[in-house]
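Note that one protein chain is taken out, while the other chains of the complex remain in position.
Here the chain labels run A, B and C in written order, and each chain numbers its own residues starting at 1.
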Amino acid sequence: MIIILNNDITKEEVIQLINKLTDLGLEYHQSNLGGRLLMAIPNAPKDFDLRQIQMLNGVHEVYQVTEPYKLASRRWKKEPTIIDVKGVKIGGNTLNLIAGPCAVENEDQIFEVAELLNRNNIKFIRGGAYKPRTSPYAFQGLRTEGLKLLRRAADAYNLRVVTEVMDLSLLDEVYEYADVLQIGTRNMSNFYFLSELGKIDKPILLKRGMSAKIPEWLMAAEYILSGGNEKVILCERGIRTFDDSVRNTLDVAAFPIIKELSHLPIFSDPSHGAGIRNRVIPMAMASIAAGADGLMIEVHTNPEKALSDGPQSLYPQQLEEMIDKLRPIAEVVNRSFDFDKVVVE
Amino acid sequence: MIIILNNDITKEEVIQLINKLTDLGLEYHQSNLGGRLLMAIPNAPKDFDLRQIQMLNGVHEVYQVTEPYKLASRRWKKEPTIIDVKGVKIGGNTLNLIAGPCAVENEDQIFEVAELLNRNNIKFIRGGAYKPRTSPYAFQGLRTEGLKLLRRAADAYNLRVVTEVMDLSLLDEVYEYADVLQIGTRNMSNFYFLSELGKIDKPILLKRGMSAKIPEWLMAAEYILSGGNEKVILCERGIRTFDDSVRNTLDVAAFPIIKELSHLPIFSDPSHGAGIRNRVIPMAMASIAAGADGLMIEVHTNPEKALSDGPQSLYPQQLEEMIDKLRPIAEVVNRSFDFDKVVVE
Amino acid sequence: MIIILNNDITKEEVIQLINKLTDLGLEYHQSNLGGRLLMAIPNAPKDFDLRQIQMLNGVHEVYQVTEPYKLASRRWKKEPTIIDVKGVKIGGNTLNLIAGPCAVENEDQIFEVAELLNRNNIKFIRGGAYKPRTSPYAFQGLRTEGLKLLRRAADAYNLRVVTEVMDLSLLDEVYEYADVLQIGTRNMSNFYFLSELGKIDKPILLKRGMSAKIPEWLMAAEYILSGGNEKVILCERGIRTFDDSVRNTLDVAAFPIIKELSHLPIFSDPSHGAGIRNRVIPMAMASIAAGADGLMIEVHTNPEKALSDGPQSLYPQQLEEMIDKLRPIAEVVNRSFDFDKVVVE
Partner (left out) sequence: MIIILNNDITKEEVIQLINKLTDLGLEYHQSNLGGRLLMAIPNAPKDFDLRQIQMLNGVHEVYQVTEPYKLASRRWKKEPTIIDVKGVKIGGNTLNLIAGPCAVENEDQIFEVAELLNRNNIKFIRGGAYKPRTSPYAFQGLRTEGLKLLRRAADAYNLRVVTEVMDLSLLDEVYEYADVLQIGTRNMSNFYFLSELGKIDKPILLKRGMSAKIPEWLMAAEYILSGGNEKVILCERGIRTFDDSVRNTLDVAAFPIIKELSHLPIFSDPSHGAGIRNRVIPMAMASIAAGADGLMIEVHTNPEKALSDGPQSLYPQQLEEMIDKLRPIAEVVNRSFDFDKVVVE
């Protein structure tokens, strides 16, 4: 922390400031650098409330130097984090796809999708069992039954399960069935919940809060990392802006920025960002071009009949079309397109 | 729901649209009103995903008529909801203050504050026991011990307890000690959690999500109301905008707008909106002038020593000054200032 | 400017940094304050592009100390600026009202409004002659004819004219007829235009850009002040946020914040912020309670027939009702309500 003093600070104001710092247990070093009066406070805690100093007379400004997160930062860990999920690598030079329906609806639906994914060499299936809908009157998911179906379909087609934990009280249950636990945009700032996720040993896909700044998002990751769970995958899904032409504004710049600031892998969810099927493929292409490590895509074998988010779900043939279009882009950004090679397993 | 058709819609497109509507079990009524082709769909469910129709060829636009919430609306209940909390009324023509420190820190602190409130005829004490801090390295609250202290201080000074439930797993515990359960801005969209709050019988103070539109906020209230708990108090606490000059932008217009749209009482939390002590009083005055039913204010007998949010906490004498300034404003807006009269209890 | 160096900065990186600073003609002072390597750059220009240093290896962060504006700051001028407009004072302890229709429509309309204002002891009339409408197909104003009508009506009822200059090419013409020149939200960042306004001798009412941060707004004022025109009146009119429940979100916190940062008077335009007549009065009350120096209000003797913005224009009796409600609030904030006293002129 650095305190910039007013040039006309009085002796009394200096004394009051020093008393305050002493009270707070903070060490200080003062200097006049070319006419600018400064104090450096080397031992200010990371979460120090700057306003405590800012409001004192004679203080011009207070500036917190260190970024608030540490374990999530590129400074802390230079090489990219690679997460192994049952033999499949996420991060590094691999591109991955997580695909599936918005919600698990019934056995036929989820098995059909699983078969489709396997046929396209996709390794991860997604699907909601508990559905956090904005209306209390809407379909709320198959719940436990949905988790079981998802697991069975995944096992039948050699897929890894990615699904959302909507509430801490559901953590044990979802943990049992899922390979990657998804934390939704509405829970990104539930710090109590995040702390608990630090204690488990499965990867967490942490969606960005719809109004979270990038450092806040990394701070949420820090909550999980600092609890001991190092397997965090970030996922950009669109932020809320003044522009309601789209459901959310997919912040494509987040991909290069996160790559600068952090070693964690980052995915894109263009389905939620775009909101309408025809915009999903361009946004998927843009995400990979900008540096995303993978995509989370809604796909449905019969989108017209989907119980939720049908309009943003790709048709099976669109999934294949998208993969074809992504291939040359992956090459430009030096990514190997894992799901593109036929692997006998 | 109303569907506006393209004027050049083809016969095939009409057939496809009608098939879709029939598939979805939707009744339709078509008309040509002055050259404009319309369909009205009287039985579309409140949460119908408009995009399903919007993307069909020949459809110009789809418009959802009914507001998504019902129980929370002024249309449903014309007279204002008044909530009785152990003999004190919230809403209607009464103004109330909820005051106290950001966090319960120790016995002396909370008893001092309780005495201060009682001396000023304030009926509600607030204080955090579990603290959802943005950094995992910050003070996280006294937890159960904090709840017990808050209850004891409240009982000693005839106060009602308002405190936050940070996670569903803490609901039972907080329920035991609190009179009003506060739901924080980060949980406003946790629909799973909200559903559970519909099943209890204590009032809920529902803070606005920092990026929630007003209808989304009322929809969150609807989740609680539709579960059977009619005691919802809204609380505006500032929204997130592009302007970082303040911590949050207190949306003062929310007070007259909520009064138009809903029968629920609405409070203001100018402490979080303003972020700095000196701005709290003007924002409190503005809130009451614009129609708020009460204030939630951070006050501390020793803000310099506060473990959290000290800079936005009022000094005791500022609390009194604020009450003096609010009195004539309350009169202009026809509110009786309950905490202003000395009541023998 | 302060440069915070990485603790592991190499000798080569330091040399590169120093070379860069020398190239830029910047003097530097280095220090190790308690283990934190810093450089202070006392002579960095106010508009220095920090990114030039930020991107060098070995540099942790760069921090610009001085606020970018100077003449507009409270630090520069401690006492509030009071602007005299033909004998009426704006700023200080006086509250003023500027009222009138959105657009000048015809002689009868503007004379009726002028008479209404005079009857209520209001000293400023507003009215648009050139109307910047979002649609090219809408009413664009009476132009020169409108300015003449406005001036005649003002002169007949001893009012001062406030009207917008939409474009630099119209400055001479508007200057001839107006007493206060209004710069609209869409021109707040037209720096070329602002520079020209610094050269004239009439007061400028500078509306906040709909997405301008407060320092940017003060910087726009600085453009005018630095040209030599010290008569700047700020006017908050609502910012653009994600919430489309209102036309704009009136940023009521701007009033106390501007009072902290600047000596310039600040008005509120609740008509544009609220968008609907019934919300104007509460927002006007809130603005004054929070510290505004005056209001700019749309009023029309026949809002139903208004050619633009009728729905947000007050009825004549609402104007009187508003004044009655503002009186006790003005007293709380120690403002004398100038237009409230019958003055013989």
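Please note the rule applied: a residue touches a chain if its C-beta (ideal position, glycine included) is under 8 Å from a C-beta of that chain, and two chains touch if they have at least 3 such contacts.
The model shown is predicted, which means the values in this text are computed figures rather than measured ones.
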Task = Consider the whole complex, including the chain that is not shown, and state which of A:63, A:111, A:139 or A:242 touches that chain.
result = A:242
Remark   = Missing-chain contact, candidates C:14, C:65, C:82 or C:168, resolves to C:168
Key: Hidden partner chain, touching residue among A:129, A:252 or A:266   = A:252
Request  = Against the chain that's been left off, what residues of subunit A make contact? List them.
outcome  = 211, 213-215, 239, 241-246, 249-253, 255-257, 260, 273-274, 278-279, 282-283, 285-291, 325, 328-329, 331-333
Query = Which residue numbers on subunit B touch the omitted chain?
reply = 2, 4, 27-31, 33-36, 38-43, 60-61, 63, 65, 211, 240-242, 244
Message = Give me the subunit C residues in contact with the hidden chain, please.
response = 20, 23, 45-47, 49, 51-52, 54-55, 68, 130, 132-138, 166-170, 186-187, 189-195, 210-211, 216, 219, 222-223, 226-227, 240, 275-277, 304-305, 308-312
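Note that in this section only the chains that are shown with their structure count from here on.
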Task = Give the label of the chain whose average Cα location is farthest from that of subunit B.
result = C
Message = Between subunit A and subunit B, what distance separates the C-alpha centroids? Give it in angstrom.
response = 27
Note = Expressed in whole Å, how far the mean CA point of subunit B lies from that of subunit C is 31
Ask   = Do you know which subunit A residues sit against two or more other chains?
value = 211, 240
